[in-house]
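Only one protein chain is missing from this complex, and each of the others stays in its spot.
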């Protein structure tokens, strides 16, 4: 699925286009430019988080597709819906890098949850009755691949709940995706 | 044809760049941001429709090229014109997500009709006298591939006619592409 | 050289991003939108010309690389300079779609001439003393591949001369690239 790889690569690279200097006021002194560059930290952070989350989704997608031996029409459509969500991610990333209130937090976490679940849905569909996957894959690995895609969406789903208590706390909880991404393969 | 895949992937991902918050008014409350995010629904809808239609064109393109065994110069040029139309789709998508009048509806449907027909033209040219396709492809499948690319353009062509009666009705008729895309392979 | 294909594909698809409605004045009537869409014809034309010229360069690049058997460091650098020019093309395309005076005409034709020559330089370098190309390639074909990359740059170089007499005439002369592209392979 070279096409999928390209969509992931484009979406992940377009994230950086959101980072721009406010600009337009002619020459800036060193100090003013330093302040402007530092003041963009919420955008840097949103870029880094979205990049690593999409990167994790891609690593999982890439690895799981190595065990998928055949495609059918429905699998291609599930994959297309996943790519639709991946291509959409630059927008919630732009929203969360601009606003940090409850709405922005929930919107971002919601899209990430859906994308993660759709990434898992490819495997769940393909592994269902072993129809489309490599028959030699051992049972434990197959079960592992069924559960692994739930980890990242669970963190984001939890953060939606947290956002109703405190939006800042919800966003801090996203930091849990980093150790999770390093632990799951 | 890796190059074609890349153009499809880029065009489909650039669609999301059209979705932007009106923005620029400083901090928004949760309610204001919710309203802004909800008010973007015509853009979300245009994104989803264009994404799925381009996705359908790509699935057909990808599948048909599996049976094409040889290229000649003209086939490469027909393919290049198809890619030109695919690369152009983000513009009518931007127009229809901004305006919903008759002109915008016809413009969008026209580009989609042309893109679909050009997607079919690749097969019609390649299968003509069986010159460039796999000779072992059975007759029924070959005929199927001749007719399948007509389905989506027919719906958009019909909607151009409908637009002269009622532009809203014409746009609603595009919903027919969803079951059509699921039925044809 | 998958990387080259991707740069060509991205540059060719980004061309369409230049096409935008002037926009911003709220709801437009059907007639106003029609007029706006029609008034963009210089942008459509610039998009189509640049797309087809880049497409022709890519077809040549792709075909010639089939006969190139080995790479050396210098060939990779010549290719990188070609890709630099290809990635730059969206800018002169934007200029020519905005301005139609002598400067814009010469600027566009100059970049196209350089890109075409650099595309040829890859072959001239690789075929020099037959060092990097397929040794079984017959002499006539090899000579053909040496001359073919000169056709498009010659037209653009000629148009730079014409632009000093009449800028409109110079731009009309670019239409010669269409039959040229269909004749050369």
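Just so it is clear, A, B and C label the chains in written order, and each chain counts residues from 1 on its own.
Throughout what follows, contacts are C-beta pairs under 8 Å (C-beta built on N, C-alpha and C of every residue); 3 or more make two chains touch, one makes a residue touch a chain.
On a predicted model such as this, the values are computed, not experimentally measured, just so you know.
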*asked:* Among the chains present in the display, which ones are touched by the chain that isn't there?
replied: A, C
*Pick out which of C:2, C:124 or C:172 touches the chain that's been left out of the picture.*
C:2
*Which listed residue, C:94, C:112 or C:162, touches the chain dropped from view?*
C:94
*Among A:12, A:46 or A:170, single out the residue that touches the unshown chain.*
A:12
*Of the residues C:104, C:133 or C:181, which one touches the chain left out of the display?*
C:104
*Those residues of chain A which, in the complete complex, touch the missing chain*: 2, 5-6, 8-10, 12-17, 19-21, 23, 27-31, 33-34, 37, 47-48, 51-52, 55, 58-59, 62, 182, 185
*Where does chain C touch the missing chain, residue by residue?*
2-3, 6-7, 10-11, 14, 17, 73, 76-77, 80, 83-84, 87-88, 90-91, 94-95, 98-99, 101-104, 107
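Quick note on the criterion: only the chains that are shown with their structure count from here on.
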*In graph terms, nodes being chains and edges touches, is this line, ring, star, complete or other?*
line
_Can you compute the centre-to-centre distance for chain A and chain B, using the mean CA position of each chain? Integer Å is fine._
26
*For chain A and chain C, let me know how many angstrom lie between their CA-based centres, rounded off.*
36
*asked:* Counting only residues that touch at least two other chains, what does the list for chain A look like?
replied: 6
